[in-house]
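With one protein chain withheld, the remaining protein chains of the complex are depicted in position.
Let's look at chain A:
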Amino acid sequence: MTDQTQQAERVRRSLKRRYRKESRFRAYGMLAIAIALGALAVLFADIIGKGYAGFLKTTITLEVDLDPEVMYLDDPTDPKQVRMADFVAPLVAAADDALPGATEEDQDALRRLINPYASTELRAALEQNPEWMGTTRTMTFLAHSNVDVYVKHEDDAAYSIKLSEQQQAWVDDLVERGLVDTSFNDVFFTNGDSRDPAKAGVLGAIVGSLLTMIITLLLSFPIGVAAAIYLEEFAPRNKITDFIEVNINNLAAVPSIIFGLLGLAVFINLFGMPRSVPFVGGLVLTLMTLPTIIISSRAAIQSVPPSIREAAEGVGASKMQVVLHHVLPLALPGMMTGSIIGMAQALGETAPLLLIGMVAFIVDPPTGFFDASTVLPVQVFLWAGSPELAFIERASAAIMVLLAFLMSMNALAIWLRKRLERRW
């Protein structure tokens, strides 16, 4: 055999080995992807499986006899008396009428089929339509949260423990007669938090998250980009800038709860800012997001080809013109992507906000940056810790809302990048 054929034989043998290695390497990669996708699928299946019912509400339709006598009213025309009237009694009476088998002793059990806030709704309806007094009207009320979960999870015995057997029989009867209805839970999106799961919603948390994010974006993007531009383009390379750089990198790895402690100590205790407000939440999250934005913005600036910089300098652009006219437009997509990733992190952050009091039970959606509020992840945290099954369900639903929020933010990031990206 000549040297050349020997050589060719050797190459062929090594080739086989190389191909084997390559396919093994590829298999590892595919396995990693499969594990990641599998984990994601399990997560989604769990959350959606538990949470979809949170997007449904149960209502009961009753024939309510608005008899002044039942409501203990002497003078049905006196608004003051009407306000003080007993609106639970006509509801219980209506439920009693709807369920022929019920007796006097069952009053309490009957009352607990209907949402505790139904009487308030009834009073409001009557105050708006005084002419209803003395008539019988067909009205729809939210069911009690125990009835709600029972109706939505008929097959699962775990959801029926809060109802007595008699109550279960009544509900089954009402369902059969079509008086119980399950429909889209608009209450979940129009209400703030509530002690009653059937009345609890995420509106307050969504608005709170939105306000907090606005503050975070308005502060962290300009500050982060400005810091990145200064460090990359203008700062001299010396010990001080090295020190700053090391510290920025370290800050990116600091646990977020530390930023919460800082916010509590500095913003609330030192500066005397109010607790639980989106403004302070935004400040704390800004501190947390800044390192991420600075680091990604610097990477984006570094990726601008030096030839573009030279071209601009060559025609006599000043340092600032080079940065504003050429470097910044080319780096902007990268900066935005980094910022939105940072914002998405901030949106999902709970720990630092607990420390500045955004964990309080707040019913009304905030109306401004200095209005006490909570945010979506904290709302999830609050509901998930509740012993009531209906709240657990709503926690899962709130997680889905949060995920939808995050996905739309990421979609926005991709869209912005595609739109602004340029070739060079």
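We adopt the following convention: a residue touches a chain if its C-beta (ideal position, glycine included) is under 8 Å from a C-beta of that chain, and two chains touch if they have at least 3 such contacts; residues count from 1.
Just so it is clear, contacts and distances are computed from a predicted model.
Trainee: Looking only at the UniProt record of the hidden chain, which name from "Phosphate import ATP-binding protein PstB", "ATP synthase epsilon chain", "Formate dehydrogenase iron-sulfur subunit" or "Twin-arginine translocation pathway signal" is the right one?
Mentor: Listed in its UniProt record, the absent chain's protein name reads "Phosphate import ATP-binding protein PstB".
Trainee: With the missing chain put back, one of A:Glu313, A:Asp364 or A:Glu388 would touch it. Which one?
Mentor: A:Glu313
Trainee: Looking beyond the chains shown, say which of A:Thr61, A:Gln166, A:Thr182 or A:Gln321 touches the absent one.
Mentor: Hidden-chain contact among the options goes to A:Gln321.
Trainee: Could you please point out the chain A residues that touch the chain left off the display?
Mentor: Where chain A meets the chain not shown: residues 237, 305-318, 321, 325-326, 330, 422-424.
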